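For this depiction, one protein chain was excluded, whereas all remaining protein chains were kept in their positions.
So, chain A:
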Amino acid sequence: MIWRLKEVLRTISEDPSIEGVIIYRVDGVPIASNLKENRKILEHLYVLENQIKTLLSYIFNQNLDDTSIKIKELKVKLYPITKTLVLVALSNPSADFRVELEIKRIINELREILLNEF
């Protein structure tokens, strides 16, 4: 089923202001991703791993809708998909409303796949 999740991630990754999207498990383990080949992003991701784990625990324990952090030219936004999975979107901070709308759209698609097929 992972390939179906990856296919949904691919549709949003084509947006020029999206640098990458990753689905994380609540314990911080990534299960599917689509990242643009950008060395800076990978460096940030390495540093972000621990912060993301902390944010994940906030989202699930405090029932937050979503949360975001900004590092220079990168905005990292975390959206819960189910009670155990979260979507992390890495985007250009100046990205317009389209990115947020598209993320909402793919979260619904991901939920449908996860609820029906897992």
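The definition used in the following text is that a contact is a pair of C-beta atoms (placed from the backbone, for glycine too) under 8 Å apart; a residue touches a chain by one contact, two chains touch by 3 or more; residues count from 1.
In the analysis below, contacts and distances are computed from a predicted model.
Looking at the choices "ATP-binding protein", "FIST domain-containing protein", "STAS domain-containing protein" or "Exosome complex exonuclease Rrp41", the name in the UniProt record of the chain not drawn here is "FIST domain-containing protein".
Checked against the hidden chain, the listed residues A:I23, A:L87 or A:I103 yield one contact partner: A:I103.
Within chain A, the residues in touch with the undisplayed chain are 11, 14-15, 97-98, 100-105, 108-109.
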